[in-house]
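Excluded from the complex is one protein chain; the other protein chains are retained at their positions.
Labels for the chains are A and B, by order of writing; each one numbers its residues from 1.
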Amino acid sequence: MPESLLRAVGIHKSFAGVHALKGVDLTIMPGEIHCLAGENGCGKSTLIKIISGVYQPDAGVLEFNGKSLQKITPIDAILLGIQVIYQDFSVFPNLTVMENLALNSELSEKHKLVSWKRMRSIAQDAVTRINFDIDLDSIVGTLSVAQKQMVAISRALMFNARLIIMDEPTTALTRREVDALFRVILQLKAQGISILFVSHKLNEVFEISERFTIFRNGELVRTGQTSELDSAKFTYYMTGREFSEQKFIPGEIGKEPLLEVRNLTMRGAFEDVSFALRAGEIVGVTGLLDSGRSELALALFGIRKADSGAILVKGKGAAIRSPRDAVRHKIGLVPEDRLTEGLFLPQSIADNLIIAEIDRLAGRAGVFDREKRAREIERLVKEFAIATPDPQNAGQTLSGGNQQRVVLAKWLACNLDVLVLNGPTVGVDIGSKHDIHGILRDLARQGMGILIISDDLPEVIENCSRVLVLKAGKIVTEMDADHADEQRILAHMM
Amino acid sequence: MKRTLSLVLCALLLVSLLGTSLAEKKDWEIVVVPKDASNPWFVHMKTGVDEYAQKHGVNAYQKGTAEIDATLQAQLIADLIAQGVDAICVVPVNPESLEPVLKQAMDAGIVVIAHEGATLTNVHYDIEAFSNEQYGAFIMDNLAEAMGEEGLYTTMVAHVTNASHNEWADGGVAHQKAVYPKMTLLEAEPRVESEDNGDVAYNKAKELFKKYPDLKGIMGTSSYDAPGIARAIEELGLVGKVFTSGTGLPLANKAILESGIVKSLTLWDSALAGQAMVSLALKVLNGEEITAPVDLGVDGYMALTFKPGSDKVLEGQGWVVINKENVDSFGF
Partner (left out) sequence: MNKGLKKLTKRNEPYIFLVVLALALLIQFRSGQFFTGNNLVDIASAMVVPGLFAVGTFMVILSGGIDVSFPALASLTSYATTKMLLDAGYTGGIWLPILISLSLGAALGAFNGYFIGFLGLPALIVTLGTSSVFKGVMQGALNSVQLATIPPGMQAFGTSSLFVASNPLSGLTSRMPVAFLVFASVLLVSFLILRYTFLGRGIYAIGGNEVSAHRAGFNTRRTKFLLYVFVGMMASLAGLIRTCMMQQNHPTNMLGMEMNIIAGVVLGGTAITGGTGSLTGCMLGTLLIVIVENSMILIGIPTIWKSVFVGALIIIGTGVSAWQVFRANRVAKVRFFRKEVPTI
């Protein structure tokens, strides 16, 4: 049996009484792509921080390359060849690519003075290693998410990395960008570098990893060869629950469209888009990142203005020039990036829930009715099963799935006719994803019209009665759920 | 328990009130509020007040804010009202903004005496060391003498909202028009602000001399004006060509007076003004009738008369001139 690169046995870690890791094990072989999966809060982030020296374990053994690690600092970990690529990439948005790449190595060599020439050559070497084509002088803040990730990966490679830990690296990437990332990962593997790939996306785990480890509630549930795994098992290990995967069967579908879009055009984003959405329907819109799908969502909600075409609500022309207009026509939007667009993170969960219906909660003379507010909050927390000890906690204390539920609940509190969701389950774990899909299906059966804009093809296929495919701003095809499968949709998208 | 305590407190209060009204001569608490506590001018005023308090056995003292700031001053006075002092003697930073709080003081039965606040309405009396017009004329005499009674001049005040500075400047201008026909006021820029800051006075003077090459004199009012202007005159190489005069403190201006950049400055004695305020406050507190000429027993304030048309503003004859001969004789 070959010597393992990293071996963690019986790792315990508690924070202020919360037992985050209850004796977990993890073994990574040299040059292997290992997937660490688990729902939010399962302890995988804590383990990563222990491996990279940010936290010290309370108990357990940690070995790297045959050496036992006791009390390591982040710098020690880097020197050992352990690199973490965080979800936020830990880049400096205000600095150039060159500085982002070179700072770490310059600091670890304890240089006090800057040599711009040396920095440039370090940065140049770093990007050439993965054939990453970029202007070293561009400011990182202006790059795309995928490019920032490549900057982070290039940076990680400079320290003779033996193990690269990627924390949910595909969250904000398009399908094409994920493919590019996977190519880089395979390239790294070929160079003998081990990859710990943290993800909860089933298809990615299958596609890229050789072995997997799954945590749940701070415990090791299963570790083994990915080839032994199937979708049902994976989901079960992750959540401890069995989900029956079945396609959405709509209830009664209305005759007249709730929302109709005719020849809608926004220059540079989409053109001549027409479709109708009836009560009880869930319609999917899918396409690549640059297909104009996000702009379509924004146009339907009045954040950006279409140049021509018409939006009809219940058969009547509606001028939607602002989110206020959209809400007046009973259209809601769950935005793409719930963190920056859909939630007031530092505000309480309670306030986030009722923000959209704040007018209705006012008593006489526009004064806030406190009791009414409290009742409404209680109702929403219960109905949407938002897991929080206290609705007065800040929105940012919730996990991704629960945050998404708050965004949903916020809109549903206003009795909408039409709900537009842009990437409704991006960054949400499997359990919450199922719950959110369940909520959407219930809503549709109750007579709401739902438009899901997403590039998560299984999500679209499973939940929608019809799928529209956008390519370069135009609807290229429309298919019934019965006839839709991933291959066919992909063929139209690309 | 609480109830009893409050009853006792009420009783005490009542007794003390009765006690005060019965007492023939009580220990009145008189507070002098200057523009700020660090300006030597007001430090000198404090010396005067303390001296008077000791000499006459009065509970009078001076309390100033850290900076020259109208809002802070109003706050300080509000605190004094809450504290229940008997008289407040104030040198207002900005008379208008002080009116409301002074009204509160008067409503609370506190005697309010002002100095350099002739426009105030919510005061019992305002003491001016002199009539502002006459003092302005006095500065103008000094400036005119330096300028050889001819040439272009302008005026500088701390702020255009400052009451007495502007009255002095107006008085000076009026006096020039009446007495010095060869002098002319710079109509394009008749009044500039020094913001009670020597550095601003310096920069403004530099600008003025650059823009108006014919300008021959600047009449200063605030005690920061003339020293700042003098610095500009010296640096621009204009000594002996352009002149300034105005209020100034002896010690602070010893150098510019002795070197001849400035020929003379004018002043009144802040210590005496402080004493005059306290003395007048005592008279009012003791119920004496105030009829002109008022004798406060303080030099320069032996025969105050009411400003024409006013029954509040009393004016003395307290001005002095400082030049290189007498600059050392003041002790501040």
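As a convention for this text, a residue touches a chain if its C-beta (ideal position, glycine included) is under 8 Å from a C-beta of that chain, and two chains touch if they have at least 3 such contacts.
Note that the structure is a prediction, hence the values are computed from the model and not measured.
Q: For the chain that's not shown, point to the residue among B:Ala108, B:Val160, B:Val179 or B:Ala292 touching it.
A: B:Val160
Q: Hey, which of B:Met106, B:Ala174 or B:Leu238 is the one touching the hidden chain?
A: Of all options in B:Met106, B:Ala174 or B:Leu238, contact with the hidden chain holds for B:Leu238.
Q: Check the options A:Met29, A:Val61 or A:Leu95 and report the residue that touches the missing chain.
A: Residue touching the chain left out of view: A:Leu95.
Q: Out of B:Ala37, B:Ala78, B:Ala174 or B:Val284, point to the residue that touches the absent chain in the complete complex.
A: Result: among the candidates, B:Ala37 touches the missing chain.
Q: What chain B residues would touch the chain not displayed?
A: 36-40, 43, 66-68, 160, 188-189, 191-193, 196-199, 202-204, 206-211, 213, 227, 231, 235-238, 249, 251-255
Q: Across the whole complex, list the residues on chain A that are touched by the chain not included here.
A: These residues touch the chain not displayed: 74-75, 78, 86, 88, 90-95, 99, 103-104, 106-108, 111-114, 130-134, 142, 144, 146-147, 150, 174, 176-177, 180, 183-184, 268-269, 290, 294-295.
The rule is short, and it goes like this: only the chains that are shown with their structure count from here on.
Q: In whole angstrom, what separates the CA-based centres of chain A and chain B?
A: Centre separation, chain A to chain B: 70 Å.
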